[in-house]
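Of the protein chains in this complex, all but one are displayed in their positions.
Residue numbering begins at 1 within each chain, and the chains themselves are lettered A and B in the order written.
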Amino acid sequence: MHENYWTRRRLSRRDTLRLAGIGTAGLTGAALIGCGEDEDAPATNGAGATTAPGGGGKGGPDGAGPAGEGIPVVEGDPIPGGSFTSPATSTYLQHDPHTALGPNIWHLIGEKALEQDQRTGEVVPSLLIESFEVADDQGLELIFKVRPGIETHDIPPFSGRVFDAEDVAFNMMRIIGATAEEEGIPVASFQRASMLEGMEDAEAVDETTVRMTMSRPNSSIFAGLTENRVPMMPREMVEVGFDDPMAMGGTGPFKMVEFEPGVRMAYGRFENYHQEGNPQFDRYVQQVLPDRAAQVSAFIAGEIDSIGALQAHELTTLQAARPDANYFTWVDANWMHFRPNMTYEPFADFRVRKAMQLAIDYAGMANGYWGEGWAYHAALHPNYPEGWQSDRVRALPGYNPDTKEQDRAEAVKMMDAAGFANGSGIDFETLFVEAIADTEENAIRLQSQMGEVFSGMVVNVRGYPDLASYSKPQSEGNFRGVSYIITATPDAVLEAISQFHSQGSRNYGSFNEPGLDDILDRAQAELDIDARTELLDEFQQRFMDEWLPLIVFYARPYRSMLQGRIGGFDQTAGTWLGYSTGNEIGQWYQVVE
Amino acid sequence: MTHYIVRRALGLVPTFLILLLLVVVLVRLIPGDIVDILLQEQGGGGSGRSAELALGREQIEARLGLDRPVFVQYVEYAAGLLQGDLGRSLWDDRPVREMILNRVPVTAEVALVAIVVSLLTAIPVGLISAVRQDTPIDYFLRSALILGISLPNFAIATAIVIFPAIWWGWSVSFTYVSLTEDPIKHLTLIIPPAAVLGVQLSASVARMTRTMMLEVMQEDYVRTARSKGLTGSQVVLGHALKNALIPVVTLLGLQVTFLIGGSVITETVFALPGLGRLLLEAIANRDYPVIQGIVVSVGLLVMITNLLIDISYGYLDPRIRYS
Partner (left out) sequence: MTTQSTAEVLQGPAETRSLGWRSLHGTRRFVRRKPLGAFGGLILLLLVSAALLADVLAPYGAAQQDTGAPLSAPSASHLAGTDQYGRDIFSRLLYGARISLYVGIGATVLSIVPATVIGVASAYFQGRFDYIVQRVVDAVQAVPGLILLIAIVVVLGPSVVMVVASLSVRSAVVNSRVMRGATIQIMGRDFIQAARSLGARDLRLMLRHVLPNIAAPIIIVASLGFGQFILAEASLSFLGYGVPPPEPSWGGMLASDGRNYMYAAPHMFVGPALVLSLVVFGVNMFGDAMRDVLDPRLRGASGN
């Protein structure tokens, strides 16, 4: 077969993607050893490296850049059984895997067609699909091979029957909304139709083969199938309906055993799970703990086994209170930014945006909130194989902490040249969501920094209490600037189109640049990996030099802790956990009773 | 008397209709609706292009029944209520009535225990405070109680949750079990939030007790009793307290709104699956039928409580005459 985008892509990812994951040890730090359960673990990185307490090597003194290469795995033989409890802020409200806005029970009871390797970001066959390929040179026919003999949960009407190619084809069609009319669901409700842009049809050729036909080539399509909101389900599910979680079942490692709204969601081990030996836990529980203080207390008291999204001070406290727990951190898929609105005249001038980009002290901003472990981020997230890496971005004007003074002087000059001496004449309000602390932290720090550099600039901040009230002005473009956080899609082109393309669904600031549209359209159709990467490289360069539709602050570190008794979770140390479904828990186990 | 009761009960009808209108309109004035949330996410992950979003809004609104005039929605809602139908959640399509009934017991239990806590602390305090008016004891007791309500309850609740864990590695439990599963464990979950609310409640109950005691002790019959040579404590406990407590008990009935408002906070911090938290989540999710259902049900409960208080007041206090 012709060497195309995907065959090359694997190698590419493996080579370029670096890890920021690091763990401090359990009791003494010596507990972290050995390689993971996952045989696919690339030998190149230090999956087996022992890491010292406090983390291994790291980037510069500003804390940016990838930390060590180690992915800690807790030592100890698996003890089958037991339970694992994680905190949730509420029970899920939506149970249709393809129309749900966010995480849902299908992350545990279902599986996706394809996965991204949690370390490398590589698109790999999943437990459902054993291989995938492009069958023609134009990229218009794709073939998926379904792993034979996968059993569904023993719940009627599918009652343990084998999950086959027809199911996969059905799911693909449903993801793009092809069944919307028949089911009486608005087509707009199919949240992730755009993941499979260009797909025309999917059909089962035989029991284990699915053929997908495209109306035009889409270089992002396999990555699209790894998005965490496109799990696969037995096709009878549409008749069962999506109101009662207890009546639902898929092929995942866990079955739903309890769904008590506002209290907990509990899952039991699926005995006939197709992956030998897994899951290890008899029971997985998502315990509702809406308040952060309660989560911290419950973790200290051992009532829950994991806690995520830790802030720096929480980490210090928890490490002191639970020295036996294990700590993990990596740069996750979330990136924080300031989005200027082009309809506000000063922001329509590239020089104004560029001056702001030069003036911002990114390291000061990120270190102030996170301490170390974050990554510099320019046009594309550094975890994309095509994205400029943290080190490279760090060397650019504006981002480089070592040239901050010069860059700020340059910024003042540029602002002058644009006709806004010292920023006077510029007056904007940065909107943020109070419910999302990160957006507030950055808005307030940006306000202070702009005041330092541009004495004449009027910068205010405005908090919106919840997502619904914030979403309205944002989606209506009714703002001058917003400080917000976005979770990157699994593919660089998908992401760039949604954010910066004039037709992009998240182009809230009405950015419109034909040159940018053109380059992204070409990248989407480009199947040759080198040509595609080149296009994206050009895109990133011109993003900084000519376009700058928004200013990214940094990519955020994700930090979590798990109780010392839990093992086998090397999967967490990856870059794209956002795109894994929760069923990794199916591979975790307890090491101590 | 009967005439009075009937008239008061009939008065509930217009009040209820006004409440209903208030709720239906207010809820829809909230900026940003469920469609904004749905579409925000859709724009979000998706790569995609924005052309279909406007169309999406119309379709989703139509499916959720939000495209019709507010007045029509009001009338339909009122009609549904007559049959005991509170509608269904916009998110998971569960019947709102069932959602509310599931959450009521927890909130009610916390409220009841809070009332017990408040009575046990407040009545002795109010009594002593009144008998020893303007003495150091009075000052001390009142100061202590007012200090108890001077800190917002979320601050006290959070401290109860977090500090034992930090200091001693121990925490109140958050793993909810129902009363039928394990009554003892269940009670241990109910007591901390009930104590937080109870202490706050006791401040106003004690204040009321003190005020009423002071007033009653000025009444003629107490003076008479005193002049007959009854001792201080006989007068206080035998005559004054009994009469002073009537308004105190009715005050407790009026605290239903406070207890339910407070439950929003305590149920969030202590992770209890009650009505308050259901409401808070519904507001954040803009789940109109759920918000309406809760406010209307609570409102109805409050109105009926008030009616019962009025009526019982008449029986308990012979001085009250209805005109």
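Please note the rule applied: contacts are C-beta pairs under 8 Å (C-beta built on N, C-alpha and C of every residue); 3 or more make two chains touch, one makes a residue touch a chain.
Here the structure is a predicted model, which is why all the values come from computation and not from measurement.
Among the residues B:I5, B:V104, B:I149 or B:V177, only B:I149 touches the chain that is left out of the figure.
Interface note: of A:A113, A:V461, A:I529 or A:L548, the residue touching the hidden chain in the full complex is A:V461. Among B:I60, B:A244, B:V264 or B:V290, the one in contact with the hidden chain is B:V264. Residues touching the missing chain, restricted to chain A, are 292-293, 311, 313-314, 316-317, 364, 368-369, 434-435, 437, 440-441, 444-445, 447-448, 461-466, 469 (touch as defined at the top). Considering the complete assembly, chain B touches the hidden chain via residues 11-12, 14-16, 18-19, 22-23, 26-27, 29-31, 133-134, 139, 142-143, 146-147, 149-155, 158-159, 162-163, 166, 200-201, 203-204, 207-208, 211, 214-215, 217-218, 247, 251, 254-258, 260-262, 264-265, 268, 279-280, 283, 291, 294-295, 298-300, 302-303, 306.
Methods note: only the chains that are shown with their structure count from here on.
Per-chain CA centroids place chain A at a distance of 41 Å from chain B.
Of all residues in chain A, only 90, 93-95, 101-102, 185-189, 191-195, 197, 220, 224, 227, 229, 243, 260-264, 287-291, 293-294, 296-298, 300-301, 303, 317, 321, 435, 466-472, 474-475, 486-487, 489, 491, 493-495, 497-498, 501, 503-507 touch chain B in the complex they form. Within the complex, the chain B residues that touch chain A are 30-34, 36-53, 55-57, 59-60, 62-63, 89, 91-94, 99, 102-103, 158, 161-162, 164-166, 169-176, 268-271, 273, 277-278, 281, 283-286.
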